[in-house]
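Complex shown without one protein chain; remaining protein chains in place.
Chain IDs A, B and C follow the sequence of writing; residue 1 opens each chain.
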Amino acid sequence: MTTEKQQETVELLLNMGPQHPATHGVFRMVLWIDGERVVDVEPHIGYLHRGSEKLCEGESYAQIVTLFDRLDYIANFNNELVVCRAAEKLMGVEVPERAQYIRVILCELNRIASHLLFYGTYGLDAGAMTPVLYAFRERERIQNLFEAVSGARMMHNFFRIGGVNEDVPPDFGQRVRRIMGELRRGMEECDRLLSFNEIFLSRTRGIGAIDAETAIDYGLTGPNLRACGVPYDVRKDDPYEVYDRLEFDVPVAEHGDCWDRYWLRVQEMYQSLHIVEQCLEQMPEGPVMAQLRRIARPPKGEVFVHCENPRGDLGVYLVSDGGPKPYRVKVRPPSFCSLMPLKHLMRGCYVADCVVILGSIDIVLGEVDR
Amino acid sequence: MTLVVFYLLAAVTLLGAMGVVVTRNVVYAALALLLSLMGVAGIYLLLFAEFLALVQVLIYGGAITVVILFAIMLTRLREYKGVMENPQWPLGLLAATALFLVLVAAFLVDSPRMNVEERLAVPFLLLGGSLFSQWAIAFEVASLVLLVALIGAIIVARGEDSRERP
Amino acid sequence: MIGREVALAAAGLVALFVGLSVVVLSLVWLERKFLGRLQGRIGPMRVGPFGLLQPVADAVKLILKEDVVPAWADKGLFWIAPILMFVPSFMVWVTIPFSRDLVIRNLDMGLFYFIAVSVVSVVGLVMAGWSSASKYAILGGLRSAAQLVSYEIPVIMAVLGVVMLAGSMNLLTVVDKQASVPYILVQPLGLAVFLIAGVAEVGRTPFDIYPAESEIVGGPFVEYSGAHWAIFFLAEYINTFVVALLVTLLFLGGWQWPHLPGVWAPVVVLVKTYLVVMVIFWFRATFPRLRIDQLMAFGWQVLIPLSFVNIVLTGIQLYYRWPSWSLSLMSLGIILAMAYWQYRTQTAPAQALARSYSQRAYSQRRGA
Partner (left out) sequence: MLATLKGLVTTLAWAFRKPVTAQYPKQHLPIQPRYMGFPALLWDDTAGEPFCTGCMVCVRECPTQCMKAEMKDNPLQQEGKSHRRKIIERFEINWNRCILCGICVEVCNFDAIEMSHVHELGGYARAGSRVTLQELLKYGREFQERSGWKPSNPEKNVAGVALAKEKEKRQPAAAASRSEPASSNPSPGKES
């Protein structure tokens, strides 16, 4: 489209958000549309900015965990894990094995919960109202389990530097096994309802496609990157906790379109179940907390730690000046990076596709804005 | 009774027509047109031409007006100042007057001047039968014209489209 | 004399209005309950037993709410638009029979009347979209204009198939002709086209493109509130009910039910209609929404040709005087062919892709 033409045709400037049912939080997209076609899009973020990174500098290490709980508020355990691991790495703490297994189980369950939420809201974005309710029904089982373990449904504050707060309740294994059976059935039901529905296929196949190179250039990670065919997963490529002892596949797709991203996440849920199963079998008895001083004081230094969040590669760069509070905390949020190629994905698509594309990259605004 | 209704409908029709011409807001004009067309449909009903009335409502009331509105909404942001100061207005006036005179003349020359009665209402079946037998050629020609118009419209739209998006 | 007629007409109007309000309230309740059950929920439970009074509470709330008119709105049009949508949905009831006697006025061209009148409601939607001075509303108005005008055609064509079979546009005759065999058995294709196009015509899922709440947050209705919004709401539900009622009358044999005395006719019609309405709600619980271009493509490239095929098949059957089951077979064949075609072009490739993805899964450790 030439500039002269642009002056002639009347483009509508549509403000999608900050309060819009499909923006998954407070996020604003300014769309320039020509009829139903999107000519250009400009994302505006920051409506949920709480200054988490700066707040971290004024809090002790134990308190930081609560802040990380609130970054990606759908995958809390995964977030706690990364900050705990950062401090542990700096301090050179060896985490007891049982604690590592507990962490992995909870993280993987949290990944399922997060992907279930994605599944539900994605259905909602595509206009189907039932998946969200089915997904929440399944997610509720996981949340109940979390409540039994950590005492909270979302903001757990359960992982500690050097282990976990408390050992899991005695009936934990039994409960997890029961939930896993239910989850598997629920996920299969979700599959029947949405995955191959013709309308859903036509809404998502070939929409918002991005190729591997561009995706890497934009810094995509996690399912969004694997949907383009790049088999990058921190759990495999830079194993942490006990992931190197577990057998699991990393689903990889090819086209990088919305349906691929969706399908990948659904497959990841099955893989997570597989991981949890193995962890339950391998989990040893023993302490769940390393012997540490009560107030963590990592030595002077800096460290970068990254983990596979449900949304991708979540990294934390931690600088310590030897005091009880960190000198600087920098988060590399996967959702924020997933938002980067938004213009690339949305230019030329329909208004309705915008919603589907934004849903498919699965952002959490708490993490984008921090 | 019938006369009262007729005058009412005629008034509605005329008012609508006036509205189309007078108003400066294009959307109002389209809606006034709808009003006028509905009035005409009512007059058809008075003449016991039910089918015609319904066709009038269906085609003009529903489809045509909506398409006009559709077009207007797409071009909404343009300014319409100066539409009334068209340099061609004398020509338009001439054409309108001529048309009016022709219609009046036609009415005066060849007017059946009979009272419309219910027995004159054409049964629906008969209408359909004659349309497809006696007037089949005219019917087909009309549909052909529409088809050509349709294809032309598509070609015009496509051409512009391809120019815009190479 | 005239005064009495006017009084009668007024009474009839009031009765119709009350009846329709009851129908709408029941539909609202039914939808919320039924959707809830399909989704593993229980739906409204608080107001009245089983939440039966919930729609009444909703209605009271809507009427009492402040009616906000946006400052930039075209006030007159904004005010008139809901009425323009409501009036046609009210007018169609003139000719819809609930039994052989229970009809306001049985028109000879009843079906045609219904189609002609119901089209006008589009104008109301478009006006609402235009006058709200909101971009979402404008998009919604554009969408509704495109969608409703296009889906009018398959509706007409599907109705034509029935008209050909019955040889009349009189709804009473159409129902009477189905005394032995309802047309659903004779013309499944016609029913499919009519139901799909009808659902699209009233803008319900999966064709709720113009109010699409996850995209344009309600489309033409986005700026409406209070009583004005309630009128749109009323019209939408009445339209849904009318479509279901027409499905009943045209394809399900109306009040025909074996071995049931005529007194039960309205009950039979209502039961059948509510069942069809529930099917429409069931669609809503299951399907995602189409996109506007897919909607148009589906309408013009699938539904309209199919409806023409339906007419041609009906014509062939009627002309050669084949037995009616031949038409059902042909219809079913077309439906199955469509299903297979869709399977081949959409489902099967997606499933193959999914299988290939699971085989590609990256399981070996790199650089370990």
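Here is the rule we use: a residue touches a chain if its C-beta (ideal position, glycine included) is under 8 Å from a C-beta of that chain, and two chains touch if they have at least 3 such contacts.
These figures come from a predicted structure and were not determined experimentally.
Enquirer: Could you tell me which displayed chains border the chain that was left out of the figure?
Expert: In the entire complex, chains touched by the missing one are A, C.
Enquirer: Which is it among C:87, C:181 or C:338 that touches the chain not included here?
Expert: C:338
Enquirer: In the full complex, which of A:40, A:198 or A:238 touches the chain missing from this view?
Expert: Result: among the candidates, A:198 touches the missing chain.
Enquirer: Among C:19, C:40, C:76 or C:262, choose the residue that contacts the chain missing from this document, as touch is defined above.
Expert: Residue touching the chain left out of view: C:40.
Enquirer: Looking at the whole complex, which of A:151, A:299 or A:323 touches the chain that is not displayed?
Expert: A:151
Enquirer: Would you write out the residues of chain A that touch the absent chain, in ascending order?
Expert: Residues of chain A in touch with the missing chain: 59-60, 62-63, 66-67, 69, 130, 137, 140, 144, 147-152, 155, 157, 165-166, 169, 189, 192-199, 294.
Enquirer: Which parts of chain C face the unshown chain closely enough to count as touching?
Expert: Given the touch definition above, chain C has residues 34, 36-42, 45, 282-283, 285-287, 338-339, 342-343, 347 touching the missing chain.
Please note the rule applied: only the chains that are shown with their structure count from here on.
Enquirer: Would you say A-C or B-C is joined by more C-beta pairs in contact?
Expert: Result: the pair with more contacts is A-C.
Enquirer: Quick one: chain A and chain B, Cα centre-to-centre, how many Å?
Expert: Averaging C-alpha atoms per chain gives centres 59 Å apart.
Enquirer: Between chain B and chain C, what is the separation of their C-alpha centroids in Å?
Expert: Using C-alpha averages as centres, the distance is 29 Å.
Enquirer: Take the average of all CA coordinates in chain A, do the same for chain C, and state the distance between these two points in whole angstrom.
Expert: Comparing mean C-alpha positions, chain C is 40 Å from chain A.
Enquirer: Among all residues of chain A, which ones touch two or more of the remaining chains?
Expert: Counting only residues that touch two or more other chains, chain A contributes 12, 35.
Enquirer: Among all residues of chain C, which ones touch two or more of the remaining chains?
Expert: Where chain C meets two or more other chains at a single residue, that happens at 138, 142.
Enquirer: State the interface residues of chain B toward chain C in the complex, per the touch definition above.
Expert: 1, 27, 31, 34, 50-51, 54-55, 57-58, 61-63, 65-67, 69-70, 72-74, 76, 123-124
Enquirer: Provide the residue numbers of chain C that touch chain B in the complex, in ascending order.
Expert: Listed in rising order, the residues are 2, 74, 77, 107-109, 112-113, 115-117, 119-120, 122-123, 126-127, 129-130, 138, 141-142, 145-146, 148-149, 152, 169.
Enquirer: Touching residues of chain A toward chain C in the complex: what are they?
Expert: 12-15, 20-22, 33, 35-36, 123-130, 133-134, 137, 193-203, 205, 231, 233, 236-237, 239, 244, 247-254, 259-260, 263-264, 267, 350-355
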